[in-house]
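Just one protein chain is left out here, and the rest sit where they should.
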Amino acid sequence: MKIYVKYFASVRDIMGKDSEDLKIETSLSANELWKSLTVGKKTPIRVLVAVNHEYVDKNFKLKNGDEIAFFPPVTGG
Amino acid sequence: MKIYVKYFASVRDIMGKDSEDLKIETSLSANELWKSLTVGKKTPIRVLVAVNHEYVDKNFKLKNGDEIAFFPPVTGG
Amino acid sequence: MKIEIMNEKFDPWQSLVDYKKNVLQNNPKIGATSVFVGTVRDFNDDEEVQNMELEHYPGMTEKYLEDIVNAAIKKYKIIDGLVIHRVGALEPTDPIVIVASWSEHRDNAFNATRDIMEALKAEAPFWKKESTNNGFRWVEPTIGEENNIDEI
Partner (left out) sequence: MKIEIMNEKFDPWQSLVDYKKNVLQNNPKIGATSVFVGTVRDFNDDEEVQNMELEHYPGMTEKYLEDIVNAAIKKYKIIDGLVIHRVGALEPTDPIVIVASWSEHRDNAFNATRDIMEALKAEAPFWKKESTNNGFRWVEPTIGEENNIDEI
């Protein structure tokens, strides 16, 4: 299945890119995907995750075609 | 002593005038003055009183030269 | 601080922009601006309002508005405050009042503008008279919005 991954703000700085398209064999949770993407990286303590423009919890199971985004707590306004 | 009296809004309508200058012999409280001014008149239940642009309570003792105003509860904004 | 009683129809947003531009200017300490504008509605207490007369007590009204804004400056450390209030003949959709507070952080601006409006409604000597299909009537204070001022 195909997954579209986006990174914003300090998470993008750490990942060194703003997005990537992935092909994965088995369905992963948001947390499992994050762990596999950040192996060997020093990651921030606080990361939020959204799938298809909605916040989800870390156990959310990804489906084919999902857009998943990882980013730090928001600071607008 | 001289007292300057002002009436506003529905109190002015009842009194039939917006102000009057009074000469009084002895010092009166705000309430005593109000009673004497409204003898025989049907007066509203709720009347506020200000002396020299400050709210006062009904027992406030008037002095020579005071400006006293009687008016209904305020409804601005 | 700006306190003004207006006899003529005014544009509250233009007044705000003018005061900011000419008096407060581009103060980089300001992080938050909270503004309230009250306008005449065409209905009140289930009656159609055709127009309205707003009366005030010249001298006392300005004094109370100044005291109210000074209290908000002191309590919420706001950088500045503005109140402009109409008197005279008003029609539905006419602006009645604008209150603005400027501060470093949003909490203080929100609280100051709200406190100024509540104090204005409770204490500032203004009186509304509405013209409805049943003739003129003096507006009564809304229940729950009465002031704590001593009555005769």
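Some observations on this one:
Order of writing sets the labels: A, B and C. Residues in every chain begin at 1.
We take it that a contact is a pair of C-beta atoms (placed from the backbone, for glycine too) under 8 Å apart; a residue touches a chain by one contact, two chains touch by 3 or more.
Note that the structure is a prediction, hence the values are computed from the model and not measured.
Considering the entire complex, the omitted chain makes contact with A, C. In the full complex, chain C makes contact with the omitted chain through residues 13, 16-17, 26-43, 92-93, 104, 106, 109-110, 113-114, 117.
Of the residues in chain A, those that touch the hidden partner chain are 6, 8-10, 30-31, 34, 46-50, 53-58, 69-77.
Quick note on the criterion: only the chains that are shown with their structure count from here on.
Distance between chain centres (mean CA atoms), chain A to chain B: 72 Å. Note on chain placement: the centre of chain B and the centre of chain C lie 26 Å apart, centres being C-alpha means.
Centroids of chain A and chain C (each the mean of its C-alpha atoms) stand 49 Å apart.
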